[in-house]
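Note that this complex is displayed minus one protein chain, with the remaining chains in position.
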Amino acid sequence: MVRKFVAGAALAASLVLPAGHALAQQPELKIFNWSDYVDPAVLEEFTKETGVKVVYDTFDQMETVDTKLSAGKTGYDLIVVTASFLPRHIPLKLYAEVDRSKVPNLQHMWPEITSRLAKYDPGNRFAVNYMWGTTGIGYNVAKVKQRLGDAPVDSWSIVFDPAKLSKLADCGVHVLDATEEMFPAALRYLGLDPDSKKEADLTKASQLLQKIRPHIRKFHSSEYINALANGDICLAVGYSGDILQARKRAKEANAGVDIAYAIPKEGALMWFDSLVIPADAGNKDAALKFIDFVNRPEIAAKNSNFIQYASGNLAAQKHLDAAVLNDPGIYPKPDVIARLYTITPYDDRTQRTVNRMWTRVKTGR
Amino acid sequence: MTTPPDPDPGRSLRLGRRIVLAVPFLWLLALFLTPFLIVARMSLSDTARALPPYAPHWEGFGRLGEFLAALDLENYALLASDTLYLAAYLSSVRLAAISTILALVVAFPLAYAMARAPRRWQPALLVAVILPFWTSFLIRIYAWIGILRPEGFLDVVVQALGLADAPLGLLNTDAAVVLGMVYSYLPFMVLPIYAALERIDRSLLEAAADLGSPPWKSFWTVTVPLAAPGIVAGCLLVFIPAIGEFVIPDLLGGPDTLMIGKVLWTEFFSNRDWPLSSAVAIVLLAVLLLPLLVFQRALRRGEGAR
Partner (left out) sequence: MNQRTARKAARRSVGSVRRISAPWAEPDAKALVEFRSVTKSYGDVTAVDGLSLSIYPGEFFALLGPSGCGKTTLMRMLAGFEEPTGGTILLDGVEITGTPPHRRPTNMMFQSYALFPHMSVWDNIAFGLKQEGMARAAIASRVEEMLALVRLEGLARRRPDQLSGGQRQRVALARSLAKRPKVLLLDEPLGALDRKLREATQFELMDLQADLGLTFLMVTHDQDEAMIMADRIAVMDHGRIVQVAPAEEVYEQPANRYVAEFVGDVTIAEGVVTSVRGHLVHIHAPHFGAIEIDEEEGRANVGAPALVALRPEKIQIGHDEPAQPLNKVRGEIWDIAYLGDFTMMQVKVGGDDGPLVKAAIANRTRRMERPFAWDDMVWLWWDVEAGVLIDP
């Protein structure tokens, strides 16, 4: 009986192993990235140049990545992670340090961005910026004008002043379902430190959010892209990239929907999508090669031109299309950049408090 | 009497039967009980900055004492103390119950018509009921967004018929969630009821008529009682997934839509509170066990009916 089993196992192994070898023979790079977040030609060029086959998977919400990482194993070699997650992930030793000697193109990085990213990743040891942007206001130009007149949309007051927001309630308002986006914006509007961890401040922000809640149709972190593009809503607090994508789709659909993106004059939160290598990555070399490849100025520019996001690579700017570089929604003017802020993550206790507050805001209870 | 008679000649037979019965039971144990125990244990843990994000972790039998000491009912206490969760459970039960009743109201005539249809049509009708399942669930829910959204298909039709001039604004309301759930789970209601109705001997209805019962009365005294197992099964098949539903309230619901599935999702993914979400799940299971027990009893009572 035992012998039979062993023989069977050997047979099974002999059947499985050659296939395994064949797989191991061709180097592979498994990438996990947001959807619509790369120029496919860049991946092809990378494979052509290095001989490394790219297995490319996408996700729609950071929570998916976070859960995979929290469970202890992702199976990927390179992941795009939003910077706000880094401070929690780094102490858990989820990432491998980026060996800068193997990534010479890091010399082209934009110091302004790199130094802000360092707030989440001290010393820039684990994360390399991929794209960055802001959290601002996307709106349907015609519908907002019809309801609020010609006054420019340039302030958080359109969101946080119930008198103004109520006029937009009938045509639809979406806001992000994310505490780390909505609380800092509310704090900033109230003239408080957007990075405040004081419970009193957070309570004030929460009360402000409670006030505008009746005029919000939905708290959701991705649906507003379609909703804006289709003309179903007239205002959304969202990520710059998503709103610009909605603008593009609306234009392509040619249904007379004109979407605009505004960075409020009070300032807005900056976000950074960064490349990280999981600690258990099977092919770290290929991951480093890829980081180097996408930071080659021409390649970085090609990528940004395609997806229309601002690159963390400064040298890429001279290769960018003027339409991308001169779009203040993508590349804000220096004075606007100066007003952008970043935040540090909440500690566990504060996070739970904020979560509770947020749930109450959302449910109105 | 030289050889004592075998006191129980059926014993070996019964043993064999018991082994056969044990196999599915073991499967159940492996596939249901194990994950359940893992979730139950997680619900007694605390969140932690760790991998996975809770503590304590199992470190062998040598440290069993410490492991057990670190488990507590804190998460359940939180569930009990924060009215949000109770509200979410109640709201889920309410929406699931409304959806179940509406699904029953829609499904019964459908199943009835199918069971009474000419036999050669029945396979086609069955396929028609199952057909929507061949499309992705997500796509079908998105289609409802298209129907319900302002100036969407429904508004266009309603306004064209002159029934209303303002958009109905159904999207992102509880009504939309109920609509989505009724639509999505309708086949689960139709199929068991159809199966039960189809089995009813037509001569029973003739007998009832013959004994003086008008058709509407026979429907309640004969058809409905005999279809009861199908009705109960259908209600459970709709109610149980509906109560924990996440996708439909997320896509069709509005900020007012409070459902436990969504709360669970938020606790797990957004708040990364695995232990609390596990506790939510365990309590949800307890909530669901109730209708199951009712069904069990109904089955036992109806056993004689077959």
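A few points about this structure:
Chains here go by letter, A and B, matching the order in which they are written, and residues are numbered from 1 within each.
Criterion: contacts are C-beta pairs under 8 Å (C-beta built on N, C-alpha and C of every residue); 3 or more make two chains touch, one makes a residue touch a chain.
Just so we're clear, the structure is a prediction, and the values are computed from it rather than from any experiment.
For the omitted chain, the shown partners it touches in the full complex are B.
Which of B:V222, B:A242 or B:L258 touches the hidden chain is settled by the complete complex: it is B:V222.
Interface note for the absent chain: among B:L15, B:L29, B:V105 or B:L204, the touching residue is B:L204. Of the listed positions B:P24, B:G162 or B:P214, the one in contact with the omitted chain in the full complex is B:P214.
By the touch rule set out above, subunit B reaches the unshown chain at residues 201, 203-204, 206-215, 217, 221-222, 225-226, 228, 302, 304-306.
Following the convention adopted for this analysis, only the chains that are shown with their structure count from here on.
Remark: subunit A and subunit B have CA centroids separated by 36 Å (rounded to whole angstrom). Of all residues in subunit A, those touching subunit B in their complex are 61, 63-64, 66-67, 70-72, 88, 91-92, 94, 171-172, 177-179, 213, 216-220, 223, 227, 230-232, 348, 351-352, 355-356, 359-360, 362-365.
Per the touch definition, subunit B reaches subunit A in the complex via residues 47, 49-53, 82-84, 87, 149-151, 172, 250-251, 254-256, 258, 263, 266, 268-274.
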